[in-house]
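In this view, the complex is presented without one of its protein chains, the others remaining in place.
First chain written, first letter: the chains are A and B, and each begins at residue 1.
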Amino acid sequence: MSLAMFVQHFFNALTLGSLYSLIAIGYTMVYGILRLINFAHGDIFMLGAYFVFFGTIAFKLPWLPAVLLAVAASSFAGILVDRIAYRPLRDAPRISALISSIGVSFFIQNLAIVLFTGIPRPVQQPKILTGIMQFGAVRILPLTLVVPTISFVLVLGLLWIVNKTKPGLAMRAISKDIETTRLMGVSVDKIIALTFGLGSALAAASGIMWALRYPQVHPLMGSFPGFKAFIAAVLGGIGSIQGAMVGGLLLGFIEIMIVAFLPALSGYKDAFAFVLLIIILLVKPTGLMGEKLEEKV
Amino acid sequence: MKRTTRNALCNLLLLAAGAALLLWVDRTFDRYVVQVLNLIAINTILALSLNLIYGFTGMFSLGHAGFMAVGAYVSSLLILPQAQKQTIYILKPLIWPLSVLQAPFFVAVLLGGLAAALFAILISVPVLRLGGDYLGIATLGFAEIIRVVANNIVPITNGALGLKGIPSYANLWWTYGWCALAVIFIARLVQSNTGNVLKAIRDDEVAAKAMGIDVFKYKVISFTVGGFFAGIGGALLASLLTTIDPKMFTFMLTFNVLMIVVAGGLGSITGSVLSGAVITVLLEWLRFVENPVTIGGFTIPGVPGMRMVVFSLALLCIILFRREGIMGMREWSWDMLFRGRTRGGEAR
Partner (left out) sequence: MSNGVVLETKNLTMRFGGLTAVQKFSACVEEGHIVGLIGPNGAGKTTCFNMITGFYVPTEGQVLFQGADITGLPPHKVCARGIARTFQNIRLFKNETVLQNVMIAGHVRQTSPWWGKAMGLPSAIREEQNLREYSLSLLDAVGLSQLAMEQADSLPYGAQRRLEIARALATNPRFLLLDEPAAGMNPQESEALMAFIRNIRDRFSLTILLIEHDMKVVMGVCEHIWVLDYGVCIAEGEPTAIRSNPKVIEAYLGEEAPVHA
């Protein structure tokens, strides 16, 4: 493989990895505080992409307001899902909420098929992102630079909220002990809603960039990126935001590089993540950066 | 001892009545009704097998589509006629022993189930050490891996093209025969002390260990028996539909089975049987929503996707408002009928 090819693969992997990271962060935040795998998270990702699609095509909005509106709407959708499908189950066995989230996921997917039809629709990229940048023998899509940059900025913003603000402190407190935090006078439900809102916003951002990168939208587009991003979150250590970021990037690199170096395995591309998941669960279930959870006797 | 004799007699009568009913239905109704009845039997088998794993043993498994795929492919390859095998394998020919192997339908289905059981044993070593949601996601992962593999090993599975023209041996006798077998075996198993042990693992794994139960062994047993019957269900389904391809065995299939189990009641055989029938009919009935309907000259266009919208909403409603499903953990028994008992299981 030539160096130029490798550099191209590198940027592709970086892009895919950043997109996984953004989704994975939503999974990890929700799991961190509720111990819930939010299956519907991938579908919020899809909604974000569709909202921008309709904003720019149907309502002829300029890109920036369309994106902002889409992110806000997806964020609201995430909060709504929590309010309707998860909050009533806070005291139920943990698996009930999980089944509920699987139900929500299928509901959103199929509602999208009903409303938007099941046909994939092409997405028009904005002018500045089209064309190819040439550096010597290396040809790079502008998006492969833009996506990682935006993702990085978003993650920094999130880390600032979680680590430096009061609601962020409450979030961290809830992830340690929800009952005690409630007794300390924190409005737990509001903070959980905020968590869903933030996670969904990141997922929507990822969905929008995904739709630009592989320029189309489809009602089931969130399903596989969703699963894989969850695996990325497990890989990085569920509950840890930095872990989710690292896990997402790592998964992006694994997927792109295995296919790049061993093209014979390209048909198995969608299975890599699952194989990786099983290896991780066997070798180090707490992930790369996760904390250990002890079983009490 | 009178009670046991009476119950055995009642069971025999029930089986005989069921057989007579099948005979009548088989002769009277059209193909569509028979098809739906076949689906009911298969869905009941699938639901029972998942209920054994999740409802009775407490292992949240999302890998049913994988077991079904294994059962479906193994059994279909054994009943596909040799000539048909040559016609459908366009990209690459089917590899040697499989290209000539043939088996009677019963043996083929049984081997499909055994293959799925073997697969269950293989994956149980790594996954059953996990608990709760992690187990769910890992079994889901294995099911997806199976699907991707089925898509890629073209000389065996014919890849994305799938298998076509599978002989439709699956009639009411086969499906209900297997269904009766599944009901009887699983019901007897969960009523025996082995079943008590499985429920103990579900309720409190630590206490189960302290009481001398080899928890891992019993989890493997439950998982394998569940996998076996899921494979049987997949094998029957393949012969009923006559066509299979990897796209059929997605997470959606597992979701449907999970829905039946949850709706019927986790840990209730009766619940799974009832809800197997109700949900199958509901799913078939909802197909009409997706087809255009003409009422008095007006044509209402069908809405694709609507079926699953209603279906997933129904699951949400059950989880949110009636988590115990139709039956909770209760069972129907002859004693209830004769004495009006409400709690079954270990009735005296």
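Simple rule for what comes next: a contact is a pair of C-beta atoms (placed from the backbone, for glycine too) under 8 Å apart; a residue touches a chain by one contact, two chains touch by 3 or more.
Note that the coordinates shown come from a computational prediction; the quantities given were computed from them, not determined experimentally.
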Taking the entire complex into account, which one of B:Asn7, B:Asn152 or B:Thr194 touches the absent chain? B:Thr194
Identify the residue among B:Ile121, B:Ala180, B:Ile213 or B:Ala314 that touches the chain left out of the display. B:Ile213
Residues of chain B touching the missing chain are 185, 188-189, 192-194, 196-197, 199-200, 202-204, 206-215, 218, 221, 267, 329, 343, 345-348
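By definition in this document, only the chains that are shown with their structure count from here on.
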Counting in whole Å, what is the centre-to-centre distance of chain A and chain B, each centre being its mean C-alpha position? 33
In the complex formed with chain A, which residues of chain B make contact? 60, 126-127, 129-130, 132-134, 136-138, 140-142, 144-145, 148-149, 151-152, 206, 251-252, 255, 258, 262, 303-309, 311-313, 315-316, 319-320, 323
Chain A - residues contacting chain B, complex: 35-37, 85, 88-89, 92, 94-96, 98-100, 102-104, 106-107, 109-114, 117-118, 219, 223, 227, 230-231, 234, 267-268, 270-271, 274-275, 277-278, 281-282, 285, 295, 297
